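A single protein chain has been omitted from the complex, and every remaining protein chain is retained in its original position.
Order of writing sets the chain letters: A and B. Residues in each chain are counted from 1.
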Amino acid sequence: MWQKLVRLYHRLGSPKWFYEITSGWIFWLTLVSVIGCVAGLVMGLLFAPADYQQGDSFRIIYIHVPAAIVAQSAFMMMAVSGAVYLVWKMKMAAWVARAVAPLGASFCLIALFTGAIWGKPTWGTWWVWDARLTSMLLLLFLYFGVMALQRAIESEEASHKAGAILSLVGVVNIPIIKYSVEWWNTLHQPATLKLTEKPSMAPEMLWPLLIMIVTTYVFFALMVILRTRNEILWHERKRGWVQELPEMLGGKR
Amino acid sequence: MSLVAATIKRDLLLAARNPGEWLNPLMFFLMVVALFPLAVDPDPKFLARIAGGVIWVAALLATLLSLDALYKSDVEDGTLEQWLASGESLYLLALAKALVHWLCSGLPLTLMAPVLGVMMALPQDAYWAMILSLLVGTPVLSLLGSVGAALTAGVRSGGLLLSLLILPMYVPVLIFAASAVYHAGIGMDYNGQIGFLGAMLALAACLTPFAAAAALKLNLSR
Partner (left out) sequence: MEFNSFSEFLAMGRHGFYVWLSYGLAALVIAVNVILPMLQRRRLIREQAQRVRRQQRPNKTAAGNASASESAAPEAATVKSRP
């Protein structure tokens, strides 16, 4: 088992292997995302009962929560790939980290938008300095920082390493930020109506949520793969194997 | 070790010869705080409520202003290469640089804060809390900021970028410090907040020099 993992890891380091093996995955990942999305949304929008307090506005949960969860995991993934790059100098890891950053920021943005819109019928205003929304906002700022730093540094290697260091510092900081924001929040606003905290969710409400969370992860993986493949095409453009790809020789396009 | 001591001595000497470098952020600190009564409301009761927060936000911005120059000249004039070639621990050097930065920015800010407290009608009971929070909190700002400064030392117009990178990481310090001042002002206990600031200081002092040292090495490959 361990041996297999090590071999997989070594293979992942090869851009060519990654590019070739993911060519076959794209179709299946797309299929799973589409099916999961349709199933989750039909169950969530049509069959889940309305919330007894929030009415039908609670159905925003099916995009808000998955987006928020994936946005946080994405930062973790960015930091882990950054660490892999720093320790083992694996170029693929740096390219993955670079592909993840804008995606994580996008999911952050979705979570913030939907949270704000959800706040209007729930709290009566578009923006409340709620603990979760605030830490999501700070996470978005952290993503902006990483992306700005990666873009500002011209040298390829230095830009990857700087992004990796910053995302590692960010990952250490995120729990501190989250905790302090929560503490600050309980201080200033006695908890009124929490958007997503339910004492117990009915299974008809919970299942679509779980499906949407898994689907969002699959979709995120698909997007990371698409972006990483572009990074590979660009970085390896002078290599023979890229120039000999069927799509490069004008077969399809 | 001698190199670390020499660097501290050199940087302090540089600061003494070139006082503008650490005086300008102080003046900025003063001006930013003075803007709030003008922009919002000079009513002392209102000012007393926001004093802690305003002074802390201004201190944070002033720290950011002075951070930009922390490693810039060392990268440009080749001092950094000399450090790396010397084999001296970069961890200690990064720590020393953060210490010097605090001596030239955090410490003067702390000493100046009571004056601003008077201008902002800070409640009598809150002065100690403010000084304590600044004394414990500003070193965290210098330490975290030194990572950002090391990352952006070789980047053109790195100052703005530095603020983008570092501001979100300053949020916990800001929250606990401003709340310590506020709670002291309304006569409540603020030991907990100072305790958290101390914990952050300990954590930052242990970990940030690693990141700063790693980031410094990047400036050579450019």
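As a working rule, contacts are C-beta pairs under 8 Å (C-beta built on N, C-alpha and C of every residue); 3 or more make two chains touch, one makes a residue touch a chain.
Only a predicted model underlies this, so the values are computations on that prediction, with no experimental measurement involved.
Every shown chain that the unseen chain touches in the whole complex is listed here: A.
Residue-wise, the contact with the chain that is not shown comes from A:117, picked out of A:12, A:69, A:86 or A:117.
Contacts to the hidden chain, counted on subunit A, fall at residues 45-50, 55-57, 59-60, 63-64, 67, 98-99, 102-103, 106, 109-110, 113-114, 117-118, 120-121, 219, 223, 226-227, 229-231, 233-234, 237, 242-243, 247-250, 253.
One rule holds in what follows: only the chains that are shown with their structure count from here on.
Looking at the complex, you find that subunit A touches subunit B at residues 86, 138, 141-142, 144-145, 148-149, 152-155, 157-158, 161-162, 165-166, 168-170, 172-173, 176-177, 179-181, 183-184, 187.
Of all residues in subunit B, only 144, 147, 151-152, 154-156, 158, 161, 164-169, 171-172, 175-176, 179, 196, 200, 207-208, 211, 214-215, 218-219, 221-222 touch subunit A in the complex they form.
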